[in-house]
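Handing you this structure, nothing more for now.
Only one protein chain is missing from this complex, and each of the others stays in its spot.
Showing chain A:
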Amino acid sequence: MRRPARYLNLRRPKLRLSWNKHNLYNIAKGVGTVDMSRATMRTFFQQKWEAKSTTRGYHGEHIPEKKWKRMFTRQLASVVEMNPRYLAEHDGSEQATGRGSGMGARQVAADDYATWFPRGYRQDEVGHFLSIKSKSQITREMELEHGNITPLMQMTYAPVERRLDMAVFRSLFATSIRQARLMVVHGAVTVNGKKMVYPAYRLNPGDMFQVDVGKVLSAVSKQKNPETKLETAKVVKMLKNNQKLYDSMEKRLRVWNDQFEETVNPKTTEVNEDGEEKPAFDEAKVIKKFRYAIYSQGKGKEGAAAAEAQTETPAEGAEEAAVEGAEVGESAAEPSAERLLSNEEGQELKRLKLETALIDAKLLIRDQSEKTDPLWREFKLRSFKDQVGRALDIDTSAGTSAKELISQLETNMKSLSMLHDEKSQSSQAAQAPGQKTPRQFAQKALWLSGHTSDSDVAVSVGLDRLSVKEFKDLARLLRSDAENPIDEHKPYPTPWAPRPFMKPFVFVPRYLEVNHTTCSAVYLRHPVARKGMGEVPTPFNFFTNQLAHNWYVGRGSKHATM
């Protein structure tokens, strides 16, 4: 049925099957309360009509009245707890003594053996009801009375709860009944493993239904609003930057090895007392030069002209670098552009790529105290995953399993000896004279990605290799991220977060057994009433439901059963 105009409104409100905040406000305000003290002022018909109208606005307002009438039944289901001990100790004859209703005033009943809540009203509640001023005395007293009965009238709308769309909503897979209905109609719901497109399918006890996980996640998440669009743009920009960096890495390496290796890494390095290599050059300047060299090489012959133009820029540092860069570029750019990488250089490139990727990972592991913003961490992890994918030539979009990624990373890092193993420290000292130390590799990766040693990133990342423990931390991070990754293609903002204002609506009635991890549930049995409790989740009190039931008793189907 078409959604009525002013579905959720504040002027003439009706309660709806929805987690909308308007609805939350309306429930909190006490919409739909029938005050029994007003009963004397209205005819019975008026009272019934009002009750039916209010309750139908909530219970299956999407079902046409005619169809609901066909579903309605006056057979209301209830259960009684029969403790096995009671059944063993008594054969029921004690109930039939005397004139057929037990001998004395105090006789044994199954109720005395009940292990299970609720046994009438809780004490605190009595106080609560008496403290409410707005309710009339009559309503209050009548409600207290009803705490000890089996509230069959609350079961009036039990047949609606049997519908598939209703069960989907009650299992917390959708935020409103209309959304649940749409999920079914769009084929996202299976019953006992078979696709079921009829929202009016009436579940039988034991039926298992399952909703598509993606649909549920997008339904129950926060909305993707313009602000989160910005987030997506940020991710896309980050991915693009990564791509640019990794695409140009080969070229960068070539330029660096040809022109800067000697200035930066002379055969004999100075070593201070802490065992750290001391850069014996102006590092910022070299990197600036290096950047310029790449820039001008990319432009080819036009690069020189661009360099000349750049010498006229007012910025002093840039000017200097540009001049020096132009000098180097003119001499070396042409031949190195065509040079192929040697085998060793290819290996070095792979290692440098991984090393660059590890910058983000190290930021996460070593820099946790400074920035604990979960979104920042997710973002860095996403960037790391992307870079690892580029370094190792594997697909690391959100679908890949964390396990596979970790195992790939581990084998590669072991073969490139990028893990710091405490046991084999001695072998590290005995290294071939021409080979780079791991710290030099890390330094080079930092330079190639455009950081100087005194930049924030370089300081917090450091030059140490990852220890085995740190690698384990990284694996743990990746595993937990795999559960809730940043994925810009999803229809909901990532990482997934629950929809606001949903908490007051979160409950699962007992006739359903739900597994939220797989978005599947079993309809165990029909809802029932038991002492002091009706299982149909209705926001209306006993009297409203009773009046509604009375409305349909004469009008509903004569033969329908639950």
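Here, a contact is a pair of C-beta atoms (placed from the backbone, for glycine too) under 8 Å apart; a residue touches a chain by one contact, two chains touch by 3 or more; residues count from 1.
In this text, contacts and distances are computed from a predicted model.
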Omitted chain, identified by the protein name its UniProt record gives, among "Ribosome production factor 2 homolog", "Eukaryotic mitochondrial regulator protein-domain-containing protein", "Trafficking protein particle complex subunit" or "CASP-like protein": "Eukaryotic mitochondrial regulator protein-domain-containing protein"
Among A:L17, A:V216 or A:V235, the residue in touch with the chain that has been omitted: A:V216
Residue among A:Q223, A:Q243 or A:S401 that touches the chain left out of view: A:S401
Chain A, residues in touch with the chain not shown (by the definition above): 10-11, 21-22, 24-25, 27-28, 30, 32-33, 75, 77-85, 87-89, 91-93, 96, 114-116, 118, 121, 125, 128, 143, 146-147, 151, 154, 172, 191-192, 194, 196, 198, 200-202, 204-208, 210, 213-214, 216-217, 220-221, 399, 401, 483-484, 495-498, 500-510, 513-522, 524-525, 528, 530, 532-542
